[in-house]
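Here the complex is missing one protein chain, while the rest keep their positions.
In this document, chain identifiers A and B correspond to the written order of the chains, with residue numbering beginning at 1 in each.
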Amino acid sequence: MPERDVLLSVDKVGKSFDAGRRGFLGLGRKRHVRALDDVTLAIGRGEVLGLVGESGSGKSTLGRLIVGLDRPTEGRITLVKGRAVDLGAQMVFQNPMGSLNPRQRVRDIIAEPLIVHRVGDDIPARVAELLRQVGLSADIAERRPHEMSGGQAQRVGIARALALDPELIVCDEPISALDVSIQAQVLNLFAEIQERTGCSFLFISHDLPVVERLSHRVAIMYLGRIVEIAETAELFSRAAHPYTRALIESAPRLEAKKRDFRPVEGEIPSPIDPPKGCHFHPRCSMAFERCRIERPAAHEVAPGHLSCCHLNEPGLSAFASTKVRTDAAQ
Amino acid sequence: MAAYLKRFLARPVAAFGLVVLALLVLAAVFAPQLAYQDPYDLAKVDILSSRLAPGTPSVDGYVHWMGTDDQGRDLFSAVLYGLRVSFLVAAIATSIALVIGVVAALAASYFGGKVDATLMRLADLQLAFPSVLTALVLVALLGSGLEKVIIAITAAQWAYFARTLRSAAVVERAKEYIDAARIMKFLSLRIMFRHLLPNSIAPLTVVIVVEIASAIALEATLSFLGVGLPITEPSLGLLISNGYAYMLAQQYWLSVYPGIVLLLLLLSVNVIGERMRQLNSPWVEQ
Partner (left out) sequence: MKQDIVLSVEALTTEFKTERGTMRAVDAVSLQVRRGEILAIVGERGSGKSVTGYSIMGLIDRPGAIAAGRIMLNGIDLRSLSEEGMRQVRGHRIAMVFQDPMSALHPMMTVGAQMVDAVLAHRPIGRRRAREEACQALARVGIPSPQDRMGAYPHHFSGGMRQRVSIAIALLNKPEVIIADEPTTGLDVTIQAQILHEIQKLVAETGTAVIWITHDLSVVAGLADRAVVMYAGRVVEEGSIAAVIDRSAHPYTAGLLAAVPHRNRDARNLPQIPGSIGNAHAIAGCRFAPRCQFARPACESRPALDEIAPGHRAACVIAGRLTRQFAEVAYA
């Protein structure tokens, strides 16, 4: 594993939202949504970290905290100060049309951050350069968002994120809203940009194959906590946490035709009233008494591979080393 | 713009309203040229010519085709100048109310939380009272006169603008392009005026037109009740009020002609506003 300088450091971050009060006349107990609970991770320079989770996992909330749209309730987020104009991390959004001002032309959308922060001398040239980098022809510059396709709009969003030359770009489900054939185009673009600029990415997605393709390391989140984190190949072949394994096995695969879906039981719990102890224990086929009481610590099951399950404790290592059962054709 | 106008004019009533309003605006603008005499010029007003019926020639041979009022002023001239006053007061008051409402709405929708709650409670408080009542109370407290009337009308109107714009702005505020602007550390003012406002202003255009009509009516009401503009500035409301006493004496023209002009004015503005609202609602048959 290449040693990288740490660029972003998320340190024991927690985030709670107000959820109103229950009870008569609103005088009951105050309720909170615990969106993030004691999250710690780091992203290195030039690294792509994939962040995977389902609803309620807190992955989007973490992304928003990192770009500064909101502040953590506990803990700290530190981004190493880098180049000249430093405005922290930038973001690429899920909904390409919604992330662009409907009344602005493309050239203004991309030029605005440059103008506001007085970057560079020749702004039109920089705008043209950015458009070229994301694979758009120059005539797109005069269009408005509704005159473009979803794929083109997303490229404009990427160009805008790149405009200020950021150290880190947070991508929140950037290709989920695009057609399948367009997804591949934009995914290729991300890979290309990452290689060329050396920018770090936090790639948030629920789509495992996509994350597997693009990321150096992957972190899995469940109900506000990180349950496992490892290098991509390691995670997908030797996942150590029951939830990760369930996630990988639940995902449909092209090779597995007419398969027998053996899904994990139960619903994703509400973040207002999460299960005690390990969040996943009500749905876990291997849960035992301790899981109900005690929150698992992070165990290093292999170099650089952390997993938060009681079964990962040294001594129970037989579990961690078994390969994930990839479902062949029935 | 041209396309909008074309759709607007598709309905004959709306086209008619637009024409009538255009004529009234022109009449007000060119009042000095069109009027026979300046009604403020006391030297020219001859008390001997008072209450002449329409069509009666006056002492100096001019035919007052709308008659004269109780002061001897040519009613037609008075009406033209009255139109001016109506437009002026409505325009100034609505503009100030618009500025206040827009600033309040943008701040409320952008900052949310306590700012939103406070400003909108203030607006709700304002909206709870009928405009006439608010205006009357303010005029009673501040006294009558042009500035006071404008203040009163402004106070009665700003909340409509604030509420309407806030509703639309709150929807835009939740969209990702506002988040994008915040992430890029744009100033709040920039985000509010360059991103939030242009995308939420559409419903406001209809409200502006309707509120202009409302302002005209409100000013006329205040003047009719005698607490609006001074006697020396003949607003339409004042003319109607002064002439009211003579209705029983069958000298109808003193009230009725200003009344008809006021009616045409309000109708045309309302018709235009209604058509704009129709165009703004694509789910309604156009």
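Please note the rule applied: a contact is a pair of C-beta atoms (placed from the backbone, for glycine too) under 8 Å apart; a residue touches a chain by one contact, two chains touch by 3 or more.
Quick caveat: nothing in here was measured; it's all calculated off a predicted structure.
Partners of the chain left out, restricted to shown chains and counted across the full complex, are A. Shown as candidates are A:Ala19, A:Val119, A:Ile268 or A:Ala302; the residue that touches the absent chain is A:Ile268. Touch with the chain that is not drawn comes from one residue among A:Leu62, A:Ala141 or A:Val210, which is A:Val210. Of the listed residues A:Leu87, A:Ala128 or A:Ala184, the one in contact with the hidden chain in the full complex is A:Ala184. Although one chain is not displayed, its contacts with chain A can still be listed: residues 54-55, 149, 151-152, 179-185, 187-188, 191, 206-210, 212-213, 246-247, 250-265, 267-268.
Simple rule for what comes next: only the chains that are shown with their structure count from here on.
Taking the mean of the C-alpha atoms as each chain's centre, chain A and chain B sit 54 Å apart. On the side of chain A, the complex with chain B involves touching residues 67-69, 87-91, 93-95, 98-103, 112-113, 116-117, 157, 160, 164.
Listing the residues of chain B that touch chain A in their complex gives 175-177, 179-187, 190, 195, 198-199.
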